[in-house]
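Reading through the structure tokens given below for one structure.
A single protein chain has been omitted from the complex, and every remaining protein chain is retained in its original position.
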């Protein structure tokens, strides 16, 4: 169901980067052309990601791979994920690149999935802070885990940081009115670090408040203060949300969780086994 | 001293991916052209990496950045790393891309440095298992931390895995002789998972044994068995080496540590502060 | 103020595409190295765009260009926009590529500016239907003309077309609730082609209605019907809005104009004059 | 018959630019995997172009498209051009990119075809002034309309502009002789703006005169003056030729029409209809 | 005078291909940061090419290089061509890439120059048969040697091979008339392998005959036969022309030499000397 996040051109670059001129060991041992087969199994429970790319990597290397479990599926340990067959040099060429990609992407997907489960039914949005150069695969991985992308970048959403407000020389309500007129199709989001700031900007008319590093109790208190004024902006909990406390944030009134944490999840192990073909 | 690991073309892609058409918030608030300045400080002790790339990102976005601490330097918390000045839209354009890159690269560099210190004087070599698409920056980061690259890829070293040996139909000594004749300038490395395997391949004449997931005690015992036969191949400890046990591996006789761990180190926080310029 | 919409790598491609191996005429006439100068003037009134790219094209070709008027400025006929000096082969190399780019981009910017003036104070948003392969420069040009980008693409906004609703098997209000929960930071936009559809979806709770090919009178009538129910979604007029009738749409209640028209504006002429340097 | 003007890599970029991470609306509505079908019909008479690219765009997005009418064919209104089927997210992914590309390219092809018909049997050559970054598709489109490319760039033809002559310090006949000796396989083309200039350069021995912004009557008079001297260079009418007056230029003696007009032709509408598949 | 044939992006690729992660030897010896200087001298007489690219390679590697002799100049043995200074790791990074590029390009330039001298005053045109992937630099090199590019490719010239004529079902004169009408600005070139073929096509009205593998005597005889009929097409000698016999071809009546030979010229040696800076 998921398509490749990386084009053939990008996957060819990954292969060429690792194996520009063939596997020297296979070549030097004279093993070129020996037929083989391999299997990828999950070494633990995981939400799978990157199988589509792995299949294509084997194809580009000259082997035939078969997708068993697509991205986005949560599997038990020892589940067969992918098989491939072809000459020894092709299997060795794509092996580690495919395995590393799947382990890394499945780590992010599994990390996202854990947080999604913890925060349900509130959505989990992952930020822009993915590892540099991995955006396409990082976003696929968090989506495979059930999360959404918070912002794709700076050009398509209105998120007013203190670093913007520093340059403002008009009142909050004037600033909000300006944004509302200029971008009538966008919600206006303001990041705040205290309940006072939250109140100021809610009164000025924001649609969404991004509460940076509030505790669940702080979020709850902030929400209460806003409601006294009849203000009900969407509240987003950002910074410090973990699997352990996500439900507390939701209970406190967060309509969404914003987090970078899944990007740094540890890779999930994929066990690779080679077989000699007849 | 360190040059940029990423070309201008690659850095432009990173910027364009995040901010293809300007910071909508800055634009919509009418802040274009307001002069500003920012500073990056280390939020904790770290081995710095990625400053050269960050400086160049600001330049490509239309600001002037100044490198204060180059990659490879270990700093205390609150050390000033970089400053930049320019119009608000340029600072906002490059800010998070530069910050995320530095935090991520400094995380890897710091992770590598910790292991390097623990394993000294034995070198730490990082494997090919970096996050997919980040090879150039990952290698720079582990080098900034004092580690070396284990293998750049499959095309330039001889590392015989069990997955190669599966296809062999000749004796270990015949295989080693074949490699020796074919590649007289390369050391022959064989990965083994037991002392028996180690003995077999040492007798066959390998230069280096990569001991996969041996304990320090296991490594020590393996070395003792080899010495009984007068065999003294270079021993590399791979799999499971951590800051806590690295010294034990070295004491047990490892001449090198091979590890993927630093690639998964948590990012190190960089604090960014904006100022309004006169 | 505006930065280049195209990286050096992209600008080098434009130059190489037109002049892969030098200007054969200059070379064959033996004119290499003769010093010259040129000036670009607006041949009519226009909103300028593309000067930053033109300046950089001359630099990449080995000449020195000087920006006189930046993108985004409305100028009178005969205004000097740019000068360049250098050897004849460099001036000839970049001349037409720079001129064509500026004429094309200034055409779009001027077309956008005319519509922006006509629709003021309501914003004009340009669609995704730019000429294929020109997105970066097209968006810069409509921004230079004072318009905004409607959607950067499909991945960052919620715009429900009939082509989506075809696949739905739940009620409009269920669909809207689903979107609202899943994407609490996004406004929900639905494209409708009749007042009945508008009413249906406004009742279901949309934030924005995109009224496709309504007349100003039709838009006004639609708005009246919605207000009877106390519904006041943002109304966007899309399809068929021109300079001549934009004010009518605004008077009828449109909060935004969505249009592709500026992308197809005729290029604005730039007059180029060469001089022999001493 | 026509192949794709854009490689898979280039088409993947177009798709990624518009839909980097999936259609958010389809995803958020939970429509992933719903089977669908669509049809592209000409909304008016047109010379078709871009179908090959559209078919490939759907394939890259994960749908199966079928080419009904290839580029270069003139069709009546309501002609079926292309069908595609696949999951909703794939159809939505490629839909607008494919439609916009076909509309834009068919606009150029149709514009070229109209001029080709008007100028028959004399060829119509389109200049280098295509929209920046669209050269491959622009040239395909004018070829699909029956026109030819005037010059691919500066490196392969001899076209002496006044901007070259400014730097000359030898007589026209010396300059022509120099070109003739240096490039014996190329015709020598000189652009002139008056009959006097035409006579000067025809006497000097040019093969082709490009008459810039001559009226048909002016071209006819120029040709008569040249014939008095027994001079019969190829005459190319450039600048100001339109469908309405092309035949007059041909009657006046133009052997070719050089024009940029088709590049700015309005897009031709393509009607897209979605169907729910069983 | 000559600009770089390769963009910074292309030169960065060359460097990264050879030295993706620094010079391991310099690093491992602890020589990073030691200041040095180097000089490139011609090891024999040569026509220089590639210095502009070499200078830029050193800059991209972090050294400062100074161009002493530009491309296109014929120098004596031991002439200083380029100097560079910087830290040891930068000099080692760019050294061989720069040297190999200059040696290779100077080999082609020198080979072209020798043929140009032998054929003077008739121009030497080099064919499309350069080493795959080296077109930009190959064309620069033959131009630096004083030769011209025969055809840049298939899309901009008319050269009728026997492999085209095989598909023709009309007479030579009908084919020529068709080409003449369709492409009035291009000369019509036909490749022939015998005097009979030459006569046939000259009678049909070609502008240029490309005589494939004629001897000088054969070319002379062919020309005589054509003149009996009053036919004087441009005669191009192609295939088998060498420095030794080029003058014979010219004496026999060739107006141009077409050859691939310079692309295969042996590299010219460049001597590189390192110095330790204070």
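The chains carry the letters A, B, C, D and E, assigned in the order they are written, with residues numbered from 1 in each.
FYI, contacts are C-beta pairs under 8 Å (C-beta built on N, C-alpha and C of every residue); 3 or more make two chains touch, one makes a residue touch a chain.
Just so it is clear, the structure is predicted and the values come from calculations on it, not from any experiment.
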For the unseen chain, which displayed partners does it touch in the full complex?
A, B, D, E
Out of E:2, E:95, E:201 or E:214, which is the one that touches the chain we can't see?
E:95
Out of B:112, B:148 or B:270, the sole contact with the unshown chain comes from B:148
Mind pulling the subunit B residues that touch the left-out chain?
121, 123, 125, 148-152, 155-157, 181-187, 189, 207-208, 234, 236, 255-256
Would you write out the residues of subunit D that touch the absent chain, in ascending order?
1, 3, 7-9, 136, 139-140, 143, 149, 152
Across the whole complex, list the residues on subunit A that are touched by the chain not included here.
8-9, 12, 16, 20-22, 27, 32-33, 61-62, 87, 90
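One rule holds for everything that comes next: only the chains that are shown with their structure count from here on.
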If you line up contacts by residue number, which pair in D-E, A-C or C-E shares over half of them with B-E? Let me know.
C-E
Report the most central chain, judged by the distance from each chain's C-alpha mean to the global C-alpha mean.
C
As a quick test, compute the distance in whole Å between the mean CA positions of subunit C and subunit D.
22
What parts of subunit A, by residue number, touch at least two of the other chains?
149, 152, 155-157, 182-183, 186
